[in-house]
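All protein chains but one are shown at their positions in the complex.
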Amino acid sequence: MSGTNDFAFKIGTVNGTGSASANGLLMQAIFRMGIPVTGKNIFPSNIQGLPTWYEIRVSKDGYNARPPQIDLVVALNPSTYQKDVATVRPGGYLLYDSSWPMDPELARADITILGVPFGQMCIETFERDRDRTLLRNIAYVGALVALLQIDMQVVEQMLNEKFGKKKALLEANHTAIRLGYDHALTHLPCPLPFHLERMDKTSDCILIDGNTACALGAVYAGATVGAWYPITPSTSLMEAFKAFCQKYRADAESGLNKYCILQAEDELAAAGIAIGAGWMGARAFTNTSGPGISLMQEFIGLAYYTEIPAVFFDVQRCGPATGMPTRTQQADLLSLAYASHGDTKHIVLFPANPKECFEMSVTAFDLAERFQTPVFVASDLDIGMNDWMVPKFAWDDAYRPDRGKVLDAAALEQVQKFSRYVDADGDGIAARTLPGVGGKGAYFVRGSGHDKHAAYTEDSDAYQEVVDRIARKFEHAALAVPKPVLHLQDGSDVGVVTIGSCDGAVREAVDRLREQGIHVDLMRITAFPFGPEVREFLLRNGTTFVVEQNRDAQLRSLLAIETGAPRDTMIPILDYSGLPLTATNVVATVSQFLAEVPS
Amino acid sequence: MSGTNDFAFKIGTVNGTGSASANGLLMQAIFRMGIPVTGKNIFPSNIQGLPTWYEIRVSKDGYNARPPQIDLVVALNPSTYQKDVATVRPGGYLLYDSSWPMDPELARADITILGVPFGQMCIETFERDRDRTLLRNIAYVGALVALLQIDMQVVEQMLNEKFGKKKALLEANHTAIRLGYDHALTHLPCPLPFHLERMDKTSDCILIDGNTACALGAVYAGATVGAWYPITPSTSLMEAFKAFCQKYRADAESGLNKYCILQAEDELAAAGIAIGAGWMGARAFTNTSGPGISLMQEFIGLAYYTEIPAVFFDVQRCGPATGMPTRTQQADLLSLAYASHGDTKHIVLFPANPKECFEMSVTAFDLAERFQTPVFVASDLDIGMNDWMVPKFAWDDAYRPDRGKVLDAAALEQVQKFSRYVDADGDGIAARTLPGVGGKGAYFVRGSGHDKHAAYTEDSDAYQEVVDRIARKFEHAALAVPKPVLHLQDGSDVGVVTIGSCDGAVREAVDRLREQGIHVDLMRITAFPFGPEVREFLLRNGTTFVVEQNRDAQLRSLLAIETGAPRDTMIPILDYSGLPLTATNVVATVSQFLAEVPS
Amino acid sequence: MTSIPKPPIRHPSLQKNALGLTKRDYEGAMSTLCAGCGHDSVTAALVQAFWELNLPPHRTAKMSGIGCSSKTTAYFMKQSHGFNSVHGRMPSVTAGANAANRDLTYIGISGDGDSLSIGLGQMAHAIRRNVNMLYMLENNGVYGLTKGQFSASADIGSTSKKGEANEQAPIDPVTLALTLGATFVARSFSGDKAQLIPIIKAGLAHHGFALIDVISPCVSFNDHEGSTKSYAHMREQSVELVDADFVPLRREISVPEDHGTVTVVQLHDGSSVRLRSPDEQYDAHDRDMAYQHVRACQLRGEVATGLLFIDDAARDLHEMNRTVTTPLCDLPFETLCPGSAALGALMERYR
Partner (left out) sequence: MTSIPKPPIRHPSLQKNALGLTKRDYEGAMSTLCAGCGHDSVTAALVQAFWELNLPPHRTAKMSGIGCSSKTTAYFMKQSHGFNSVHGRMPSVTAGANAANRDLTYIGISGDGDSLSIGLGQMAHAIRRNVNMLYMLENNGVYGLTKGQFSASADIGSTSKKGEANEQAPIDPVTLALTLGATFVARSFSGDKAQLIPIIKAGLAHHGFALIDVISPCVSFNDHEGSTKSYAHMREQSVELVDADFVPLRREISVPEDHGTVTVVQLHDGSSVRLRSPDEQYDAHDRDMAYQHVRACQLRGEVATGLLFIDDAARDLHEMNRTVTTPLCDLPFETLCPGSAALGALMERYR
């Protein structure tokens, strides 16, 4: 498949050596050449000294999933040479730092191994240790510019933008780029058979990660209180929120902050802070990952039962317990949908990319206040921390937040008596008041048994009346949450259901299958509880495949529980490797199944 | 239905006034008359001054569920007269303290209201305030002795046993009993149409609560470390464990303790203590209720992934959040089965009565060590805190604990290299070593990604190899856990599935239905994960009813996920009133359904 | 709706305060605590203090965790919003509420179990954030609501209703708060209205986190050893009568209005506690002196009471976070959303 503007390469380095910025530079240069590109950062859970990889996929057709194969590996970390050599597809290339010899044992007959003495050249050219280490990264960029025909003007332009004011630095970088570039041109077979050519497919797109997008959504939704406890991979979400607030939320006159970010002592406190602020009427959120979700369970149940809005971003990572914090997974689905002891059920949104992160972040705050309940945005490490190419975000200035049913002083004047948990409109949503409003508005929030007047009760009927209404509320929520995304083909042979960051790989798989003459109806779940469309899709396609990134087919479980579709009509396609999904496995499973069971 | 040895009465008092012991006295007297009896305590979540009720059911046929109707109410709490009058079945009786007049408004034409001036009599007879309050309880016992023909000798015998050494007290109690008894005999229609007659149906039974039984099981299983944080309704479990240990676990010579009970600072710490002790090779447990289970989620995931045995008793209470702590429910099923973020699954046992609490408590410790994983015993407030009549517990002195695969120093001699997470026997269970063993036995427990040698890993294959084996381990666990209890009838019309404390009411319902000519196959779930019998039962009976005590049909959800039985073939019969189940609703739903859908 | 007559909160007259409100307007639902529970006395003191300070009830938020003590937020100021949250986590909920709305008065009510065991971390970090609130720690040395287990403030040797003695050293909220940098630290006794009410008023007036450790006896379970008038003693004649669910009716314990610097208070079980309130020379602005004073009293077997330390210059959560003076929850959306133009510009930075 690989060819012009359609290939993938992977860079292996040691973390803490500054290669991330160089890799970003590469991505962006290709992007600016108008060519669709994605990058996946595969990094370790420490700060310095362990192997780290960066995968860049160039796809003229805009596929953004992890590539099915790697055409070129840039191997700069001797400790992973073996792995790196094995990674190259037959007929592919390996580029390594020939400053230090590579064990000939490692050679492979079916790949071409290229060497450039990056380290040596930098030692000869630069004085300071740190420059020698850092500029080595720029040097390999230079070599790739030559090998892949990256537009040198674009690269130099970017260096100028970056270091314009710092002459010395700029100098050094240009020198480093040239070191790699010139050496490659003279000694290596440039360009490689797969390389780049300008296109115009990225002009209305951006490169952005999902955590940044979620944070931006929170800013645009008008969130003012953010509480968190640092945890990979969700940390950068609050860091981005802070950066945006510093930019957009300084009071014109006073320069004071129109937001408050609290780094909590732990996740329990972070949840408590968000709930306290939501109770007060501020739009509040917390961001965390799996372990934090486990710690927040009690507070989540409190917010559910006392009906307090708050938004929880769960940037999912890999595994139970601490697991692999720098790997991705979609394994918190059950923990989120039914979080907390007792009968509970929650609204969960599943963005598939940073653009949806931005949009669903706003939707989450609206749903939380409208339904007076905690709302979860279930992202993952792949979406949250990797740079994705997505269309530019748009904003409608006519947007106003949905604050839900809130009785202010004026509205309270109109009512005889205010009862917090009475279902006046039959939609299961009771009007609330905000503390400080006065008049008849005061009521007592309690996680203990309460009746529709918010009074303490141990009476069965009074207790049931409230939890029954809450159940009704969620039936209405199922109609209000984002609808699943459907890709239907006429005369389709089979249905596929997927969720979140599987989207790219599954859509790519659908195309591959079509080429094999297999027509697939695709449904991507975007929210829980499920609307009627979900059940319809499942019943329409007798047998469906459910593609998700966890071991226990958790999405399939939710579908079986909530839609009634029999479990065994849904065939799981599972990936829990911790790495973003590729189309390969999906294509294989579906085509093989249809081969066996001719429809 | 009510008649001799077949009726129910209910006593309404104020908590903190000492009526609990009087009610216990009544229960026990009837029990000693050889008549099957059950008591349900319906008490408030405070210490003094709120209404509390005690329901006593007498059933010659041994039904131990909450009675379908109340024949007699003893109303001693003016604040609940209204409720109490309404409780009496048509044709039934209300007995109240006529020391203070009752509002004639409350009278009902279809019931008989009887008055005895208990308070007055006690004030006239006794000096001290506390005696007047406390002995009033004994006085109403006296009246009931007359009204229900309780054997006075039995009662006096019990008073002698209780106060034998304390003459003055004994005196006072006999006087109080007589006060009520004589007054009733002379002024009331004794005996009532429904009353008691000696039988011989209790000789090989005992009256005991489930928390005491769980604690006794833990003692017999050899548990040495108990960690907890107080919470209703699980508190009495650890109190009983301590009492038994004081009795059975004092070292002969030194008098020192062969156990260690730690009251933790919270539930997270309680879980951590149990896990630390289980890792060391001690049999350790913690007991809690819903909110505690929510707080323990992170630690549960750690124990699951690091494969450390520990037993968790969840005495379920009512509702999400704090809910109604003194009411019962079975609403933690999903929270327990899939506790913690990421892919997790746990062994859960579901006792239906105190005898099974004793037995399953022992089983839980065996399963935890055999499968090296946290095991939950999911009891509830009804089982845990009410006195049940059950057969005497038996013990086989040949029992030895199943410690699972543990390599001691000698065994380590035999192995080349010890790798903690290698599946040597293909049953998914890897051998462990205990700290301190030395030699090749040392390994590093980590909740982060690890390979089969327990080494840190971020490698997909190495990670998956371990979690795949753990999944296999649970397939084997499904075959090792207690089997469901089946009650089959030939030519049955329908299947009913139930769980835990629903048992009595559902079996009573099955009898009622048989009288209506409806034959029901009954399966009571006793453990998760489900063995093959569960799936077979569900598939055999096309449509089944699933009877459980929660709002969201959580057992049905587990059945749909794990057995593949389509959700809609299982009709939920739900009770989440917070009170123990009665047969009434089950009978009605099933018979009505069959009336509509003639099979 | 409890059937036990509660010590009525006295209203010498239905006098009105500056807001034209009577004390009745500062009361709440009928208490469901045991008759004579120290917590009810604290509730009465709070009613008095809020009334005297002319604080509008609806501008106060009542926060609590779980416990008998935490229930009491329902028993005063029914016109205030209240939040009875989860066990030990009231401080974080209050921090969030306060972050969202800095204009309300926050009163948090907690117990020694709620604050010193499950909630120790949250209390410590609320102190560190200097959340602007009055934090009442109603301290009885036991878990009342769960029937008398020892709390982390139980004295060594103190014996439970079941007769076992506590072995572990107690945590003293006052020295703990001083060490953690609390900006207002005081202690009093539930029955000592003359001392308690002024301290509550001072705590409400303080700008920042104000801790009041209130010794508030649990009449049902604080069963100290050694005393001839303890339950342990009474049990001799009547244990079988005194079932777990029997709770004798008691009157609240109070101390004479004008006591000197040392007061000895008899508790229900006959044991006593010596309270020392600081004398004139005492300088409540020196953290280290305060610490030494409290420790010195402890070593003398006395309990230091009174306003022990105050730092009136400290910056609270909002000052540390430089938030605008308008409550965040009142900021109009228009002033929060950067709008489409800004977004368009921003998008260019991601190319």
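Note that the chains are named A, B and C in the order they appear, and that numbering of residues resets to 1 at the start of each chain.
In this section, a contact is a pair of C-beta atoms (placed from the backbone, for glycine too) under 8 Å apart; a residue touches a chain by one contact, two chains touch by 3 or more.
Keep in mind it's a predicted model, so treat the numbers as computed, not measured.
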| item | value |
| --- | --- |
| Full-complex contact with the absent chain, from A:N211, A:T235 or A:T526 | A:T235 |
| Hidden partner chain, touching residue among B:R108, B:R128 or B:K258 | B:K258 |
| Contact with the hidden chain (one of A:K162, A:K405, A:H519 or A:R535) | A:K162 |
| Touching residue (missing chain; options B:G62, B:P78, B:G119 or B:G222) | B:G222 |
| Of A:R130, A:R400, A:R514 or A:R540, the one touching the omitted chain in the full complex | A:R130 |
| Option touching the unshown chain, where C:Q15, C:N54 or C:T179 are the choices | C:T179 |
| Missing-chain contacts mapped onto subunit B | 28, 31-32, 202, 205-208, 216, 219-222, 224-225, 227, 248-249, 251, 254, 256-262, 264-266, 268-282, 284, 298-299, 302, 392-397, 399-401, 433-439, 441-448, 456 |
| Residues belonging to subunit C that touch the chain removed from view | 117-121, 124-125, 128-130, 152, 167-169, 171-172, 175-176, 178-181, 288, 291-292, 295, 315, 320-321 |
| Absent chain, residues of subunit A that touch it | 14-21, 45-52, 77-79, 129-131, 133-134, 162-163, 166, 168-169, 229-232, 235, 239, 263, 265-267, 291, 321-322 |
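Methods note: only the chains that are shown with their structure count from here on.
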| item | value |
| --- | --- |
| CA centroid of subunit B to CA centroid of subunit C, Å | 36 |
| For subunit A, residues that touch 2 or more chains besides their own | 298, 302, 446-448 |
| Interface hub residues of subunit C, defined as touching at least two other chains | 86 |
